[in-house]
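The other protein chains are all here in position, but one chain of the complex has been omitted.
Up next is chain A:
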């Protein structure tokens, strides 16, 4: 038992169980905020080892050994280790993730990024879309990089919203509208639907996102949209 914060309680976790899964999920979001792109998305495929320690004043720290890969680029799996600190407190604050990512597979996507950037930075470019994937389970080939971009942008929000009682994934892109390019950054207005597995809720967020090959993905503004409590008829 912990006494006066001097002795830390350490507990081994089953890496397949919910605590390690949720922490791994937060790590996935973190990695995507750092390295995600319209042509690169990471997925934590497995947690191999997990341990947790109560940090008396600061919060709950998780130590994970895990595998991750870029599944858009179909990279090989990479083994890493990471520390995730969920802060103590009444209000939501994002977990702090610490790891070294030197070995993370980063396949060369500069040609694809450049082509994509050139194409959509044309003055008259005005991409728009909704419901991606659609009810047919389809994502148009042309829209795939925009869907990847949405997932990366959503990762910023999902990371911010993560705590020990959440497990976030992006369920769907409700809307995308291209805005005027500014400061050489492509800009988009996104509405994304996030799914929190623990509460089973679908949460709608509006995101203002910029991207360029040099600038990476930035989320400039976020807005939580209210739930629609519609009393519409069934059809």
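The working rule: contacts are C-beta pairs under 8 Å (C-beta built on N, C-alpha and C of every residue); 3 or more make two chains touch, one makes a residue touch a chain; residues count from 1.
Convention: contacts and distances are computed from a predicted model.
Chemist: According to its UniProt entry, is the unseen chain "Peptidase M14 domain-containing protein", "Phosphatidylinositol glycan anchor biosynthesis, class U", "All trans-polyprenyl-diphosphate synthase PDSS2-like" or "Cytoplasmic tRNA 2-thiolation protein 1"?
Modeler: UniProt lists the chain that is not shown as "Peptidase M14 domain-containing protein".
Chemist: Looking at the whole complex, which of A:54, A:127 or A:193 touches the chain that is not displayed?
Modeler: A:193
Chemist: In the whole complex, not just what's shown, which of A:9, A:92 or A:138 touches the removed chain?
Modeler: A:138
Chemist: Out of A:21, A:61 or A:175, which touches the unshown chain?
Modeler: Within the whole complex, the residue contacting the unshown chain is A:21.
Chemist: Extract the touching residues of chain A with respect to the undisplayed chain.
Modeler: The list for chain A reads 14, 16-18, 21, 25, 41, 43, 46, 71, 133, 135-139, 167, 169-172, 193, 195, 197-202, 227, 229, 231, 234-235.
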